[in-house]
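The structure appears right after this line, and notes come after that.
Only a single protein chain was left out; the remaining protein chains are all shown in position.
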Amino acid sequence: MMDFFFYVAASVAISSTVLFVIAPNAVHALLNLILSFLAIAVIFLLLGAPFAAALEVIIYAGAVMVLFVFVIMMLQVGPKSVEQERRWIGIRIWWVPVGLAMLLLAEVGTLIATGAVTAESGPRRVGPEEVGLVLLSRYLLAVELASLLLLPGILGAYYLGRRRREDP
Amino acid sequence: MNELVLIVLLLGSLFTISALLIWVERRLLGHWQERYGPNRVGPGGILQSAADAIKLLAKEDWTPPFADKPVFVLAPAVVVSAVLLSFAVVPFTPSLIVADLNIGLLFVFALSSLSAYSIVLAGWASNSKYALIGGLRGSAQMFSYEVFMGLSVMGVVMLAGSFRLRDIVEAQQDLWFCIPQMIGAGIFFIAALAETHRLPFDIPEAEAELVAGYHTEYSGMKFGMFFLGEYLGIVLMSSLTVILFLGGWQGPWLPPLVWFWLKTFMVIMVFFLIRATLPRPRFDQLITFGWTVLLPASLLNLLVTAIIILTNGHDAL
Amino acid sequence: MSGPLVVHAVMVAGILFALGLTGLLARRNLLFMLMSVEVMLNAAGLGFIAAGARWGAPDGQVMFLFILTLAAAEVPVALALVLQVHRRFHTLDADAVTLMEG
Partner (left out) sequence: MLDWFWIIPALPLAGFLVLTLGPSLSRATVSGMTLATSTLAAMLSASIAVALLQQGFHPVGYSRSLWTWIDLDGFTTRIALYIDALSMTMVLIITGVGLLVQLYATEYMSEDDEYQRFFAYMNLFVGSMLVLVLADNLLLLFLGWEGVGLCSYLLIGFWYRDLLNGRAARKAFIVNRIGDAAMLVGLCLLFTELGTLEIQAILRNATLQWTIGDPLVVTATVLLLGGAIGKSAQVPLHVWLPDAMAGPTPVSALIHSATMVTAGVYLIARTHTLFALAPVTQTAIVVIGTTTMLFAASSALVQRDIKRVFAYSTISQLGYMFIALGVGATGAAIFHLFTHACFKALLFLLAGALMFSLHHEKDLMNMGGLRRDLPLLFWAAVIGAASLSGLPFITAGFFSKDQILLQAWISPNGGRWLLTAGLIGSVLTALYSFRVVFLAFFGEKHREVSKSPGWRMTLPMGILAVLSLGIGWLGWSPRAEEPSWFIRLMDTAMPVHQPDPITEAQAGMVAVLASSAALLGVAGAYLMYMQRPASLEAVVKTEAVQAIRQFLFRGWAFNWLYRLTIQKPFRLFAQAAKHDLVERAYDRLLVRPFLSTAGSAKGDIVDQAYERLLMRPFQWVADINQDDVLDRLYRGLTRLVEQAAVTARRLQTGQVRWYATVLAAGAVGLAGLAVLA
């Protein structure tokens, strides 16, 4: 049963990401992306990480993507941008990226095929308590650094985002 | 199988309650504003909502030609399904609960953050000015107030030591959390008003300036779903307030379910009363109030709670 | 059959990462490029979670939290930059946003 859900979620994630990559309409692409994130959250849940799953939905799907929607709505309204996007994603542009991605996949595949990634037992569940304990003991310095990162994040976004007088 | 029955019962009662709430609200508003509310259909107008529902169903389900069709259809569905899904983790009584998740509270927040999309997407897909402005406002408002809402209940989570809603209710055996978490409760309630974009925070649909905001272009049952979603949202936020701060089903003499609904209705009445009394602030006032008052207040609340728990141990409060 | 689930999760992570990379390199719209970066970050997070689940260790989820923090700090700044680019160049074309003549 769990396996079945996993494969459903995985195929939803992959197919919606593919749709995102090739979509000309920004909002449709974004919706596909959100769907992909939700599917990934389901995968997290199935892998025994409910805390990460909840955060994936709250932060990624709920907050980060809303910001994207916000900006898209501010910048890209109307069918003109969709047309332009169609022109930009012609066939020619895909060769190099797809080639690189294939190469990368081949590398991952090689790793898995040669047995570098193995698991004798299924996923083991790790609850929020354990995560919290490790996070605030072994990774305390990293947490502090992350808080240091967030502050310039706020300030930088504020500084860059405000409309200055000389701007048109 | 037991759960399936429960789900069906729950859905039925929720729809009925929301329909009734619409009538209750209109009657109460009429009463407070010294005019008649709906009083023609049925005794005291009680069947008004049913009549409205029939009217909405019978109307033409029209999609504007300039709209982005798939998104336009998707938007109202998002809000109703998100709210309904949230009820899955709400413990009405110790046993009456669909899914007793150990991350119950996070689950509710996850879904409520998704319901923000319905407004934004409706605003965008309608492809009209008023709807777009309404959608932008709505996204900014819900996005901001989501933050304070999450922060305001973290004090409760700390006191209860769990994200599971049932544990939180049981932790209020001796003292409801609205006493030690006064500030948190206040912020939560304000944020709940903003999340359900009820008056005075109905800025995304402010009819005086934006016609009807994000659902300007909606009609028929699609509009009905927004309407329903709003009232379901009120019920959800009220029951959450009850669970987090007012001791949930706990109370003497009466059975738990009755206590739960009694408290929930009291909170819903407060929602209505606020709608009847307060004027609508300007949009920038709302956002500034959130980031400059509510955010520091909730952080401070969190800090003080943490310090007290750290120094006195878990049973201090 | 429960064993390979983790392995398959790693595969899914790899595929998602490759898709994100493709999107990043192929799309010209700055917004799409940023979203592709998010896909790649997510794929990395999935990889971490899968590894954590395989060993039953919380470190995987901790790393995912850091990725989340990174994204939360990066996205607002990046989007603010996108707004500025749009104000200055009146386009979101990544290829047009250059002052070099190379």
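Labels for the chains are A, B and C, by order of writing; each one numbers its residues from 1.
By definition in this document, contacts are C-beta pairs under 8 Å (C-beta built on N, C-alpha and C of every residue); 3 or more make two chains touch, one makes a residue touch a chain.
Owing to the predicted nature of the structure, the values given are computational and were not obtained by experimental measurement.
Colleague: For the chain that was dropped from the view, give me its touching partners among the shown chains.
Modeller: Over the full assembly, the chain not pictured touches A, C.
Colleague: If I consider the whole complex, including the chain that's not displayed, which of C:Arg28, C:Arg54 or C:His86 touches that chain?
Modeller: C:Arg28
Colleague: Kindly note down the residues of chain A that lie in touch with the hidden chain.
Modeller: Counting only chain A, the missing chain is touched by 96-97, 100, 103-104, 107, 110-111, 138, 140-141.
Colleague: Considering the entire assembly, which residues of chain C contact the chain that has been omitted?
Modeller: 21, 24-25, 28, 33, 94-95, 97-102
We take it that only the chains that are shown with their structure count from here on.
Colleague: Could you give the separation in Å between the centres of chain B and chain C, each centre being the mean of its C-alpha atoms?
Modeller: Once rounded, the distance between the two centres reads 33 Å.
Colleague: Can you tell me which positions in chain C touch chain A when the two form their complex?
Modeller: So the residues of chain C in touch with chain A come to 1-12, 14-29, 31-32, 34-36, 38-39, 42, 45-46, 49-50, 52-62, 64-66, 68-77, 79-84, 86-87, 92-93.
Colleague: So in the complex, which bits of chain A are touching chain C?
Modeller: Counting only chain A, the residues touching chain C are 2-3, 6-7, 10, 13-14, 17-18, 20-21, 26, 29-30, 33, 36-37, 40, 43-44, 46-49, 51-52, 55-56, 59-60, 63-64, 67-68, 71-72, 74-76, 85, 88-89, 93-94, 96-98, 100-102, 104-105, 108-109, 112, 117-126, 130-131, 133-135, 139, 142, 146, 149-150, 152-154, 156-161, 163, 167-168.
Colleague: Hey, which residues of chain B end up touching chain A in the complex?
Modeller: 68, 70-71, 74, 101-103, 106-107, 109-111, 113-114, 116-117, 120-121, 123-125, 127, 132, 135-136, 139-140, 142-143, 146, 150, 163
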